[in-house]
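Okay, so here's the structure we're looking at.
For this view, one protein chain was removed and the others were kept in their places.
Chain nomenclature is as follows: A, B and C, assigned in order of appearance, with residue numbering initiated at 1 for each chain independently.
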Amino acid sequence: MIKSIIKYIKEVLGGLKSLLKGMRVTGYYISHPKEIITQQYPENKDTLKMFDRFRGEVILLHDENNEHRCTGCTACEVACPNGSIEIISERVLNPETGKKKKEIDKFIYHLSMCTMCNLCIESCPTDAIKMGRNFEHAVFDRSLLTSVLNRPGSKLAPGVED
Amino acid sequence: MKFDIYDFSVLTKSIHESLNSMMGETAVMISEMVIVGIIFLTLFAVLGLILVYVERKICAFFQQRLGPMRVGFWGTAQTLADLIKLLLKEPLITKNADKFLFNLAPFVLIIASFMAMAAIPFAKGLHAFDIDIGVFYITAISSIGVVGVLLAGWASNNKYSLIGAMRSGAQIISYELSVGLSLLTIIVLTGSLQFSEIIESQREGWWIFRGHIPALIAFIIFLIASTAETNRGPFDLAEAESELTAGFHTEYSGMKFAFFFLAEFINMFIVAAIGATVFLGGWMPLHFGALESFNAIMDFIPPIFWFFGKTAFIIFLMMWFKWTFPRLRIDQLLTLEWKYLLPINLINILVMAFFVLMGWYF
Amino acid sequence: MIREELKNKIISFGIEISFPKEDETPFLTLSVNPTHLHQLAKQLKEDTSTSFDYMFCQTGIDWLENMEIVYHLRSTSHGHEVVVRTQITDRENPTVDSVYDLWKTADFHEREIFDLLGVRFNNHPDLRRIFLDDDWEGYPLRKDYVDEINIVEL
Partner (left out) sequence: MSTEVVNEIKEQEYFINMGPQHPSTHGVLRLLLSLDGEIIKNVEPHLGYIHRSIEKMCEKDTYKMIVHLTDRMDYLSCHMNNEAVCLAVEKGIELEVSDRVKVIRTIMSELTRLSSHQLWWGVMGMDLGAITSFLYGFRDREMIIDIFEETCGARLTMNYNVPGGVMFDIPNNFQKRVKEFIIYFKKKLPEYDDLLSNNVIFKARTEGVGILSKEDAISYGVTGPSGRASGFSCDIRKQHPYSAYDRVDFKEILYSEGDCFARYKARIDEMWESMFIIEQLIDNIPEGSARETTRAVIKLPKGEFYQKVETARGEFGVYIISDGKKSPYRLKFRSPGFSTLNALNTMAKGSKIADLVAIMSTIDLVIPDIDR
């Protein structure tokens, strides 16, 4: 009888103690406002730095002369698991050599289908594309997610195909 | 006594007299009722707005977040914005719901908490309804609220709502006992059920300090039981978000949902106010026997601040519970009441009665 | 138990089995006629020296000329593993005995194979489609399944 009463009291006190322990943890955090981890997103945009390897979108690199390195070999198109890259190429007459040469007309990229798996960048033999760090892709119209990556009037950089 | 400088009865008496000089007895009564009603409605709305904001902020700080920050300075207008959103929302009623009861339920709940509010003494003389069985009145009125919950659960024609409502019924009926008995422990000391007298009896010191360990135990039991009675976590089985999606108010939207929400917070305020009144001396300032100058400084703080301060403290404790503990299961909830709180409470009353008989309190 | 011993032990059950692709696979692989499958499975599970009490994978394969069910078994007490294969020649309406009574995990796995490959399991307690709608036509994992709308040929 006495034993069971002692056990009962121990149970109650032990339970209360465990509850107080839990309250100590939360109590610590409310009394230490410095521990707050929330970041106010649009306000901290200036200090927000994405990591170099962050995979946000596929971009086609252009240099200052508006030249890119894409030869239109469609290796990325083949490597893409979701069909998010479409390359439309055309044969252009090269005035110097007089031969017809393949050149990209449109490098179409469907962001809505892309899973950022990095396989296209891996497959590119000329390092023409890379992953961009932009992550704010929200738009109001789905068609805006499809974009042509090569800038108008851009050309293949010389020396890439050699 | 010095702290009578903030006696509100002077003000209320003068208003009463000036009204009397203007009109007849019935007209005075009606106009006074209207004034009190308007004051309480305003208090109701303001308290609701503040408490919701405070709850969200405190919850956020417990969780290392910032909480609402966008609307107004530090998100102060957030609840107002929410209110506007709720007002503009379409009130939906489920098919085959009992429309009359469905619409009635939130009002039952809110009227119950409104009536309970009347008996709370905010400061000396600032007391709408100083009934001589105040404690009894409050425990009786606050159990009407469960009718609203049951109605809501039944009328919604939703199985989750029904389970939630039934849980709530079982819960509130059980925990009424503990709330009543823990208050009774202090009534043994005061010898009166009237709130003004309970407060007067604490002029020398609050019961939680003067009543030895039994008073402390009673206070802890009161905290637990009142948290359960207001359906707040860790006893929020009636709405149990992760089990019953939202429990009895799953099907409510718009302003009717807001009523449930408001009633929850007002109920929390009411039980905290009762706890503050009975255990922590209501609007009585903090006094230490020998420290005259300290007591004098304390007296200059208006009693209304003391009252709201103590209430806020208890509300904070209840929020602390909610944001720390996991939820109980329904059978454990009833086990806690019938196997732990009730026996401890009964023994506690006996001990307290013994103390009073021997005169072993300060 | 080493592989050879296990092999001899299983042969001693006296059930007609063969050992295809002997050296290619990491697991000991045995092939059995679907009619004897349940008998063999029962022996494999209940014999104390084999006691394959844990089936960790059950796969259905459409080989176009037949359907194959592959059982990956493991003994938790001995730590050895075995692969049991069974070929069902009737590809259009394949049926095989359920092993639910031996390994309860077969409940979902068999429902999945029924759902996606259309293999019927006798004595399965609740053989319904598990992923697809009840009124879905065809069995998507069969090689001749065509769905011009949803399957995009790259």
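One rule holds in what follows: a contact is a pair of C-beta atoms (placed from the backbone, for glycine too) under 8 Å apart; a residue touches a chain by one contact, two chains touch by 3 or more.
Treat the numbers as computed from the prediction; the structure is a model and nothing was measured.
Although it is left out of the displayed model, the omitted chain contacts the following shown chains in the full complex: A, B, C. Of the candidate positions B:F8, B:Y160, B:W283 or B:F355, contact with the unshown chain belongs to B:Y160.
Although one chain is not drawn, the whole complex shows that of A:V25, A:I88 or A:L144 it is A:V25 that touches it. Taking the whole complex into account, chain C touches the unshown chain at residues 21, 24-27, 53-57, 59, 61-62, 70, 72, 76, 79, 103-105, 107-109, 112, 116, 129-133, 140-141, 151, 153-154. Considering the complete assembly, chain A touches the hidden chain via residues 14-15, 18-19, 21-22, 24-26, 37, 51, 53-55, 75, 79, 81, 115-119, 122-123, 131.
In the full complex, chain B touches the omitted chain through residues 59, 62-65, 159-160, 163, 233-234, 236-237, 240-245, 323-332.
By definition in this document, only the chains that are shown with their structure count from here on.
Of all chains shown, the one whose average CA position lies nearest the global CA mean is B.
Centroid to centroid, with C-alpha atoms defining each point, chain B and chain C lie 64 Å apart.
Chain A and chain B have centres, each the mean of its CA atoms, that are 51 Å apart.
Between chain A and chain C the centroid-to-centroid distance comes to 41 Å (mean Cα coordinates, whole Å). Note for the complex: chain A touches chain B at residues 12, 19, 22-23, 25-27, 29-30, 33, 35-38, 40.
Residues 58, 60-66, 69, 320-321, 323-325, 340, 344 of chain B touch chain A in their complex.
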